[in-house]
Structures are given as C-alpha cells and as structure tokens.
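My questions will all concern the structure given below.
Here the complex is missing a single protein chain, while all its other protein chains stay put.
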Amino acid sequence: MWKRAIFAAIVVSLMGAAAYASFFVAPTERTMGTLQRIFYFHAAAAWAGMTAFSVTFVANLLYVWRRQPRWDSLGVSSAEVGLAFITTVLITGPIWAKPAWGIYWTWDARLTSTFVLWLLYICYLLLRTLIEEPDRRALLSALFGIFSFLDVPLVFGAIRWFRTQHPAPVIMGDPNAGLNPVMKATFFFSVLAMHVLMVFLIMERNRLEKLRFEVDVIRHELEVA
Amino acid sequence: MTPRVSYPAGIRFENVEKRYGGLYALRRVSLDVAPGECVVLAGRNGSGKTTLLRIAARLVGPSGGNVSYIDSSRGDKGADRVRPGFVAHATMVYDELSAEENLLLFARLQAVERPKERVAALLEEVSLTERRASLVRTFSRGMRQRVAIARALLTEPSVLLLDEPATGLDSPGIAWLTQTLCGMRDAGCTLLMSLHGASEISALATRGIRLDAGAVVGDTNAGASMSSVLGRAGE
Partner (left out) sequence: MSLLANTGVLLGKELKTEFRSRELLTTTIIFVIIVLVLFSFTFDPLSDEARRFGSGLLWLAFLFAASLMLQPCFLREQTNDTLSALRLSVSDPFAIFLAKLAANTLFLMVMELLLLPVFAVMYSVTVLGVLPWLVLVFFLGSLGVSIAGTALSSISAQARMRELLLPLLLLPMLTPILIASTEVTAALLDRSPYVLWKGIGFLVAFDIVFLTALWLFGEYLLEE
C-alpha cells in the first residue's frame, strides 16, 4: 500500500518536474516559439506509447508460449496504457501542426503507421470484449497482437517507399537534429518521466486485472459448491 | 465383419485437469483403461464426460496432468502410433459432399491404404452403398451417424471414443449401433463411450465409470454396481 503511494508520489513529482522544465527551463525555439514546447510532451508520450506496445508484444509471445494468465494480464494492461499514450499523441500532434504548418494532418510514414497501430490496438481490445471464455480470449488476442505488431513496420515501410510523389512536411522532426543541449536534456527528462508514468499505469492496471481474475475463480468455486 | 484389431491399446489418464478460467471441468482424473475394455462413462450434463473424451482424442489439451496411449504389443507407450477414432455429438462430415467423397477425403488425409476399396467396404458395412453418391445434407440423422462412425473406423483404430453416440437415433438406429459396437468390442477394440443412463448400448460395457462435477465418483472396477454408476435412465 505504502509502496504504491510512494511510487505515485514519485510519478507526480517527475511529471511535474518535466512540465516545469518544458515550460521554464528549455529555451524558446526560434521559429515556432512557445508552441514548440508541446513537443516535449508529445514526442515523449509517443516513445512511451511505443515502449508500451513492445511490452504488449513480448507479453503476447510469452502467453502463447507459457499460457500463464499473468502474461495475458500484462498484455492487456500495457495495450490499454499504450493506447492512452498514443491517443494523446494523435490529439496533440494536430494541435501543434495546425498553427505550425497550416494543416492538421498528413499521411507521411510516421503518422500513418502510428494511426494504423492505434487502430490495430483498438481492434485488439475490441476482440477481447467479444470472446467470453478467458483462456480463448487470452490466446486469440495474443495471436492477433503478434500479427498486429508485425504489421506496423510493414505499414511504415509501405508509405516510406511508395508515397514519394507526395513529399510531406516533416512535422514532428527528428528530436536529435540540431537541438541545443538544454532542449535535449529537457526532452530526455520528459521521456524518462513519461516512461515512469507508463510503468506506474501498467502496474496499477495489471493489479486490477489480477483482482478481477481472482474474483472470477472465487465466483466459480461458489457456484459449484 | 470387422477384422481383429492388430494392436490393442489402452488409455491412461494421469491427474488430468481441465480448467476454463475459474471453472474446473475436470479435477485430477486418473484412470487406466485396459486394452480391449468396453467402458461406459456416465454422468449428468456438465459432469465432464465430453471434456474427458475430447482430451483423450487430443482435440483439447489438459490444463494439468497427462493422457497417453499404451500400445500393448510394445509394452510401453506407443503413443505416437495410436490414433483413436472419435465420434462426437456433431457428425464431423461435410454436408456439401457425398458420403463417399467425405470418406475418401478423410481416408486420403490419414494415408489409409487403398482408400477406394476401404471406403467401399465401410459403406457396405454401414449399409450406405446405395446412397454413397448422395450429399450428406440429404441424409436422416441415423444415416449421418452411420457416416460419422464409418469416418471414425477408416483407419481401423484400436481405440474408439464416442460421445453420446445414440443421440437422435431411433430404435432401429440404436439396434444397429449396438450391433456395430459389439462387433468392434469383440474384435478387440478398446471402447470409451459416454452415455445417458442405461440402455441397450450400456449393456455392452465391461466397465462403468461415473463422473460428477469433473471427478470420478463411481467405478465398477472399484466395486460399484453398474446400475449405480449408470444412474436413472434419462439422467
């Protein structure tokens, strides 16, 4: 109980510090001004989202191999958390893009594959609601998750190589290209804060899932008795 | 009719457990079915009979424990070689194909020798030779059951698993089934079948086992009477 509270406190402090750094420590960017600061939040959230989905992939593989409910639990928890992060990325992106570039969206490789990834994980969670039996649900969604994870790089590649006649403005530029050291430090600190938040959320969600499973077992035992 | 089974085989269930989420369909079932035994599995709906049979057929993997086949000619576990015949609730044949096409399909898949002759012989045995070219869709329940059993017998299995095979059959159908299973038993085939209560078919059994809530609660080998194992008719 205390451990969770302390962890939560750490998460809040880190996020607060990252926010402070984003607004007050990092220097203002020349061309875009204050608007650019959303980048620290947006890109860090994107990285955390991708990490969460990688965790989902590993959890899926482990479930198919081991068939232990804990991997299914981890899979759904990290997928939901990943989805939350990517949703904020997809929302903050256009918020930034419109004033900066005049358009809300473009179909370049990075955005499109992020969007398709988002769609696939919604399908993953939707699939889970449509299968009642827990072991079937765990196995089939794990397999779908594996296929989805393999698909995303293919989406990225397809756009990268086949959309050359419509060069897209690089909206979310490579964060390491020509950033000054303070900005870089702020960025990596944000990434760290986001990841710690991600871990915290996954752990909490996982805990909830385990409790749900235990309730299920108890309920069935009561029915039989 | 049916040739002597060349490799009699027994079935061993060791602490077989099957869990669906929080629900236990089978709880640590341990059983030894000797080669040539004709065992009837009795119990109410939901007692675990179908699950046990499907695990024996290797259609379902147990959550715990192990099922293996004992090939008595080799003495040890010749599990790889034994492929049981399985007759389920569903017919497990294609409605859009004819009886002959269905049997030929499964014969070829299982590398049965001289498939056409074998299929013709089986169709003769189950008295479906005249209707062999008709689509299974046009068959009555009894006729479908006969195709299903023919399919299970294609490889001349040494073990036959049947899940409530008499469901939906009329009196002549049940008489035919009883006669066929009797022939299989006498030829040395190991039979494990689930039934609802006493009937003509249960009279064939050399042993009865009762399941309740996924556990064995009665076994004629352990002294219980067949009538207590089978319970009331229609249960």
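Order of writing sets the chain letters: A and B. Residues in each chain are counted from 1.
Following the convention adopted for this analysis, a residue touches a chain if its C-beta (ideal position, glycine included) is under 8 Å from a C-beta of that chain, and two chains touch if they have at least 3 such contacts.
This one's a predicted model, so the numbers in the text were calculated from it and none came from an experiment.
Can you list the shown chains that the hidden chain touches?
If we consider the entire complex, the absent chain touches A, B.
Looking beyond the chains shown, say which of A:Ile146, A:Met203 or A:Val217 touches the absent one.
Answer from the full complex: A:Ile146 touches the omitted chain.
Which residue, A:Ile159, A:Met183 or A:Val199, contacts the hidden chain when the whole complex is considered?
A:Ile159
Name every residue on chain A in touch with the hidden partner chain.
64, 112, 116, 119-120, 123, 126-127, 130-132, 136, 139-140, 143-144, 146-148, 150-151, 154-155, 157-159, 161-163
Counting contacts across the full complex, list the positions on chain B that touch the omitted chain.
Against the left-out chain, chain B lists 54, 57-61, 83, 86, 88-97, 101, 105-106, 108-111, 151.
As a convention for this text, only the chains that are shown with their structure count from here on.
Averaging over Cα atoms per chain, report the distance between chain A and chain B in Å.
51
For chain A, which residues count as touching chain B in their complex?
Touch residues, chain A against chain B: 133-135, 213, 216-221, 224.
What residues on chain B touch chain A, complex-wise?
Residues in contact with chain A: 19-24, 213.
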